[in-house]
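All protein chains but one are shown in place.
What follows is chain A.
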Amino acid sequence: MTPHILTRSLDRAATAFVLLVAAVGVLIPLSNLLLPQGSMFQVPTYLVALWGKYVCYAILALSIDLIWGYCGILSLGHGAFFALGGYAMGMYLMRQIGSRGVYGNPILPDFMVFLNWDKLPWYWYGFDKFWFAALMVLLVPGLLAFCFGWLAFRSRVTGVYLSIITQAMTYALLLAFFRNDFGFGGNNGLTDFKDILGFNVQAEGTRAALFLLSCLALIIAFLICRAIVSSKLGKVLIAVRDAESRTRFLGYRVESYKLFVFTLSACMAGVAGALYVPQVGIINPSEFAPANSIEAVIWVAVGGRGTLIGAALGAVVVNYAKTFFTSGPLAPYWLFMLGALFILVTLLLPKGIVGTFNSWWEPRRSTGIAADEASAAREDGISAAKMAE
């Protein structure tokens, strides 16, 4: 990626967002590690992990906004790519446990010993190495998205039909991962992690580092998205979103464009999942639940689709609300509130928080807009006069 692409993509709002995430990424871990416990500015460790989770959700939301907000592909199965990335990381963490498991088997994870398996299935090979697992975090979701997208986009499956088959995809994976003989821990998933790259996953220092890395990943994902949407490719994506067949008649291979962003977006979701798992300490099949994917779409809608910053913001705001409400007496009503939120946002704030703010702010920022409109009217007058000649 050339610096040219980078400079073009950084406007003021984008720069502010990057700086904010960087500041949060540095200050929260510092306050957690350096300030004495009990100080009012000290962020407790459980909050570091919680906010780390939000940051991972923000990356997932960005990946959805890239395809939905800019290319009009409404994926209701993006949680699947997130979970696959999470499982790849979980497999690495399982193999790091080694002989410290309950059954003390140096190679086999506990659940395999429990199922009386005598050797590691072939698809678990290589996951004892971090670089291999990291590669799989990108490759597995990316490859699935590529194959799925290749079939769907080439057959011109669009709109609600595409949304439905993405739901079916994540549901199928949910059922598969629930099975014990599938080899990923079944119902219980993967958990009881001990260490990552030699550091204890429970240690404060590791949690702080994971938080910083998540913020860094959010910044990188954001910059990649910005670079894409502010390039000419971004204009083509919007063209596909607004008038797909027109774009085709201009000579663009629409399916290639869709496949490119869909695959890239799945890789981003995979990275989000991989950072999420060591911070929450578990990955199980419920991450594939169709409702999870729908929830992620709601974050983007609330924050403002097609704004990137809004997607990240929406993920944090909605999840903060979720934590707040589900830990109080209102807990049983959370899903109703989420549903109501989606309906209200669709009806009252169709552009989401950031989109609405932008349309309120833009006219105020450019004071010349009235003059522009006047000159536009004048132009019309002039061309009418010309025509009359």
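Going forward, contacts are C-beta pairs under 8 Å (C-beta built on N, C-alpha and C of every residue); 3 or more make two chains touch, one makes a residue touch a chain; residues count from 1.
Here, contacts and distances are computed from a predicted model.
For the omitted chain of this complex, the UniProt record lists the protein as "Urea transport system ATP-binding protein", which is one of "HEAT repeat domain-containing protein", "2,3-epoxybenzoyl-CoA dihydrolase", "NAD(P)/FAD-dependent oxidoreductase" or "Urea transport system ATP-binding protein".
The omitted chain makes contact with just one of the residues A:S39, A:N187 or A:S256: A:S256. Of A:V236, A:A291, A:V316 or A:L349, it is A:V236 that touches the chain left out of the display.
Although one chain is not drawn, its touching partners on chain A can still be listed: residues 2, 4-5, 228, 231-233, 235-236, 238-239, 242-243, 245-254, 256-257, 260, 375-376, 379-380, 383-384, 387-388.
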